[in-house]
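Every protein chain but one is kept in place in this view of the complex.
Right, chain A next:
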Amino acid sequence: MADINKLQSKENTLFKSALRFYEIKQYKKGLKATEQILKKNPEHGETLALKGLFLCNLGRKEEGYAEVKHGIKNNIKSYICWHVYGLVNRLDKNYEEAIKCYTQALRIDKDNIQIVRDLANLQIQMRNYEALNETEFQLVNLRPNLKQFWIGLAFSYYLLKKYDSALKVLEAFESSLKEKPVETKYEVSEMLLFKNLITEESGDLEGALKHLEQFEDKIVDKKSLLESRARILVNLNRKEEAEKVYRELFDRNSNCDSYLQNIFKCNNINLENPSDDDVKKIIEINKGLLEKYPKSLILRRTPLIYLKGEEFNTEMKDYLKTYFIKCVPSLFNSIKNIFNDAEKAKAIESIALEYYDQIVKNGKFDGDENKQYPTTYLWILIFLAKLYDHKREASKALEYVNKAIDHTPTLVESYMLKARIYKHDNDLETAMKIMNEARELDLQDRFVNSKCVKYMLRNGNIDEAEKTAGLFTKADSPSPLADLTEMQCIWYEYEKAMAYAKKGNNGLALKLLHQINTHFKDIYDDQFDFHVYCLRKSSFRAYIDLLTYEDKIKSHPYYFKAAVALIRLYLKLNSQPRKTKEELENEKFANLSPSERKKAMRKARKAQLKNAQAQAEQNQKNDTNKKVDDDPDGEKLLNAKDYVEECIPFVKSLLEFAPTRIETHILATQVYTLKKKYLLALKSLKKSYALDKNNAEVINNIDQFVKNFNADKDTVNATSRKIIEEEIAKIAK
């Protein structure tokens, strides 16, 4: 039998040219080349695999996968086939599968650099540091003179927290170089800072400090230099020197909160619970700094946070007066956190009212010669309105806002504030109308437009909201929603999902919430390209920050919101009896009489047929690269077999990334109780109880748990049963 996997010389050259086409990304030409080869050798494994690769890159994924698998079947021992299979998986972001394929390929051909490199990237993506270490070692052995591989190896040691090895590797490499490599100033500086970071993290703070001093003039990033030095000095408890450095940093940026806080800390001030002495020190330091940097905003705010009583009043008066005259719209927001203190809140209110009275009577502040501009009065009104809105006193807030609107009917902010007051008062219809009025005053402002869209969605006007959002989206995208999804506009998807859920359209709500989850997944997957790029561009510290950030991406508040909403929706669907398709359809037409019902059903059927036809036509026209929405109504999600099962990955993420929020534990208890995982449910139950004993949902959960547990007592094994019964006795009184 002729070897199906051997090619003649002509076909060989064609094969090589096909490989070249892949590298320069000319997929169509490559496809043609492979088809030519296949005419003569229809079962050549490697060509089949390559053809599959081209098909996948051109968007014909199913065909591509089929071809690749066919190719592998024919030629299991070819590393090219496995490599191609790995590439195809990587395109689809199936990183686990891709790693398997690459390891297979490596078993066959141990020294193929390309494969090893790709494998290293995948391992970082999957955070598999041990395996990464071995791979990097391999790379270094293959090409000991390529700097990149050595850096990669050092990096893998750093990720494994073996700092000494990392430093040794870097030093070994640099000493082994016969000639100095051509490096830019930036690369040298970044390498030094990276080494410094490793030294610092390994605990050798003195060494790190000396290292910084030694190479100070080679480090270009002065800010990081100063910050590292300050940080190390603080950790070494050399607070006076640290304070000097922080003052230097503050000179660079006199509005940076963290520098100021650190200056205070270096003076042994307890910022959480400042004693009276501490407060005096704070004010002194603050005064000194304010003389040097009179334009700094945080220096003006700091005394307000720490002072109390009469001193606070005088400071507050000055602060408010200055910024009333300056007509700053964000004045209230800048002191919002001071309002947590009830006494201070009262003081602020009385001061503001005093100024208001002064202007109303005389048109100027007491003690001034000249009258104020009319805008000063306007912004005092807005400040008072925001103040009462914060206290949720709607009628008073409306009083001031309406005065502001009468004063200057063209100020957009006053209408936005009025709409917000109505929203807090739960009158969503009026809020929407007024926000729309605000939007029409300035059609160029996308912020007002977005607020208007949000209020429309809250009120349930989904179509109108989409049209309004469409005023700012790309004109050539198929729909405003498509453009916003592409831009990963999470707030819009969330609000829309909530609007759908309220209306009862659960399928679409589920779809949108899952879409949010996909965004987070995409953000995590996007880091793949950076593994090669950052090491090549020597931006090590930024790369480390990126990795740490991506690890925690799901702690983002949007994810929390979406996951909580999703789990709640699934639990609600679980508790309702499932509706069959006929029942759903009957619901749609429930309000019509029988003849009208027939008409409506006929119409719906016609519309469906039309849609299907249009879809078929479009599919023919469309480039197959475009994503086809295969679940436009969320039907597939609604038809999932076990709603509670779908919740579990989200519950796990929440427990990992938001363990301090009570909603996490409440929902986890419910899900695990339904799933009969009583130990896990108990854990969350205890945590939620500890966070808030009187929460209605927690109490509910306890009852539910006890009920379910008692029903299933016999199925749980003995030791767990004992533990659970003990713990429950403590809680359920």
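What we mean here is this: a residue touches a chain if its C-beta (ideal position, glycine included) is under 8 Å from a C-beta of that chain, and two chains touch if they have at least 3 such contacts; residues count from 1.
By definition in this document, contacts and distances are computed from a predicted model.
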Complex member absent from the view - protein name from UniProt, among "Origin recognition complex subunit 2", "Acyl-CoA N-acyltransferase", "Exosome complex component CSL4" or "Dolichyl-phosphate-mannose--protein mannosyltransferase": "Acyl-CoA N-acyltransferase"
Omitted-chain contact residue, chosen from A:A172, A:L443 or A:A690: A:L443
Candidate in contact with the missing chain, chosen from A:E96, A:E272 or A:E369: A:E369
Of A:T322, A:T518 or A:Q608, the one touching the omitted chain in the full complex: A:T322
Missing-partner contacts on chain A, residue numbers: 290-291, 294-295, 300, 315, 318-319, 321-322, 325-329, 365, 367-375, 377-378, 407-411, 440-444
